[in-house]
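For this view, one protein chain was removed and the others were kept in their places.
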Amino acid sequence: MLLELTNVEVVYSDVILVLKGVNLSVETGQIVALLGANGAGKTTTLKAISGLLRTEDGRVTGGSIQFQGVPIHAEAPQNLVKRGLVQVVEGRRILPHMTVEQNLLVGSKVLKGRAQRRQMLDKVYGYFPKLVSMRARVSGYLSGGEQQMLVIGRALMAGPRLVLLDEPSLGLAPMIVTEIFELVARLRQHEGIAFLVVEQNANVALSVADHGYVMENGRIVLYGTGSELRENEDIKEFYLGMSISGHGKSFKDVKHYKRRKRWLG
Amino acid sequence: MTLPGGVHAETYQQDRALVRTRWQWLWFAGLVAVLLLLPFLGFGSAVGIATVIGITLIAVLGLQLTTGCAGQINMGQSAFMGVGAYAAGTLATNLHWSFLLTIPIAGISAAVFGAVFGLAALRIKGFYLALTTIAAQYIFTFAMLKLPKEWFGQSEGLRLEPAALGSFTFDTDNRIYYLVLAVAALMTYGAWSLMRTRTGRAFIAVRDNDNAAEVIGINVFYYKTLAFFAGAFYAGVAGALWAYYVRYVQADQFTLWLSVWYLGMLIVGGMGSILGAIIGTVVIRLLQELITVVGPLVADVLPTLGGQFVFAAMNMLLGGMIIVFVIFEPRGLVHRWNIIKESYRIWPFPH
Partner (left out) sequence: MTSLLSYIANGALTGLLYALVAISFVIIYRSARVFNFAQGEVVIVGAFLVWTFMSAFDLPVWVSVPLAVLANILLGVLIERLILRPLVGQELFAFVMVTIGLLIFIRGVVLVAWGPEVRFFPAVLPLAAVKVGPLVFDRALVIGGVVTLAVAAVTSWFFNRTQLGLEMTAVAEDHQTALSLGISVTRSIAVAWGISGLLSTVAAIIFLNGKGMTFLASDIGFAALPVALLAGLESIGGVVLGGLIIGIAVGLAAYFLDPIFQGGVAAVFPFVIMVIILLIRPTGLFGWKTIERI
């Protein structure tokens, strides 16, 4: 078990309970999707894993998080990167005044020596041919899709075993989104990197995921393999916009709300 | 209605009132009584301290409007105060105008001076704006020391006759205290009211996100300039009152350090609220007085500390307080007070 969360509770500012007992796990080389509406607690889950909660006055107050068998909820973020766990924070946070190549090099902090870094850089350029022609460009001027690729590439520079991807499709054109998820699948296949992907676009996430979780109000409410979830009627109704008949909703159906959410949230 | 769960209003007027419950009326009346009767309560220097607090409060209220409410960092408030002081000083000494005229005019001249820097605020944000206001301080000092002696007295400064209303002169501590009290009360009410109007809401919008404010139709340029105008107006009035209180105006009274003290008062009190400005000013001024009293005693006991100990101790105190508050309670004492009130109301629940 690469990553295991057991009954994790997270509190912000000592008073706001955001995660109310989250259980989830990721095996080596798996792609796991974490779905849910806004405010469900998905990003908080990722930040609890990668240690970035403290910058937002949050704490893990219960449960345990284990990475490769070792508890990590009290670890500083920099140590986790050394162990092979990298989070790609949401919103394409590139370093806007630095060039593409500089951005990538910053991600390689855990590597030692010039040779290693160059090697890793070449490998990453292999996966992102578009970035090669832009290596000297100031990254603030890149388009959204290019920035998202840069951010993922930067995370890869650390040679991780598990990448936490937060909403990679945010604000991107559908074609680019498909490209990015194809890339994620390729990385899993060739490099054996596991991904925990938080997504609102359930459709595209479930198309590559091995299994997925659905989160609501700080709890996991549904779990299944990718194909199970895609066929699940509840998921189709509430996250994929399809009515019982399997096609898009018509306005007639909207008024007659036949399906109720059967899980407690 | 006062319920165990809190104070709930039944009409809009109740909701927006300053004083809402019977207890609050009692406390308020008590405060007013103490302020009015202060000279007769027998605390020696209390009147002098109260006067200084009153003057400082006006300047700090102005700073609260500019920096706390509208989000424009202003480190030149003391220079604006100086403009007001010099304006009042020169009009009173050279033209012999009455304080009824000089004080408002001092306010307006300072306001215009401040508005000029407000114009800069359109292009410059945040910390760069702070630097511009620092430059204002230095330029002000230079200008006041170099402009003609007949106008501003250069390095000798200006001396004023006491404020006079016909034959009634404000030449004793008590009289000037009441003048300051009246003006301070008026200005506080003005600031509090301002924040409840459209302008006040526009300030807050500009502070929170000026791009978004522009997009929803708020004229950001106008309100930023207005923020500086209003803040500097307050500073000008405070400066004029200062001129009439101390009866001597000189550029060295208005330094960058004073501006920083005012910002410190805002931090300690709490940014963004009128009550915060009041609390911050009172707390810091009282602490200053405390050190002035205790300092010489300590210096007597430990003579190695030198004669400047009081001044140095004040610096250490203010600097230390700013650091501690920014780290532990960045929203100031007002926030702490609100939390105390809340937790008292919902006790024994933690939240």
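Think of it as A and B in the order they're written, each chain with its own count starting at 1.
Just so we're on the same page, contacts are C-beta pairs under 8 Å (C-beta built on N, C-alpha and C of every residue); 3 or more make two chains touch, one makes a residue touch a chain.
Every value quoted in this text rests on a predicted model; they were computed, and no experiment measured them.
Of the candidate positions A:Gln102, A:Thr178, A:Asn203 or A:Asn217, contact with the unshown chain belongs to A:Gln102. Within the whole complex, the absent chain has one touching residue among B:Leu158, B:Ile176, B:Leu318 or B:Leu333, and that is B:Leu318. Within the whole complex, the absent chain has one touching residue among A:Leu2, A:Ile31 or A:Val86, and that is A:Val86. Among B:Leu158, B:Leu226 or B:Ile267, the one in contact with the hidden chain is B:Ile267. Where chain B meets the omitted chain, the residues involved are 73, 120, 123-128, 130-132, 134-135, 138-139, 141-142, 145-146, 211, 256-257, 260, 263-264, 267, 305-309, 311-323, 326-327, 330. Take chain A: the residues that touch the chain left off the picture are 50-52, 55-56, 76-78, 80-82, 86-89, 93-98, 102, 105-110, 117, 138, 140-141, 154-155, 158.
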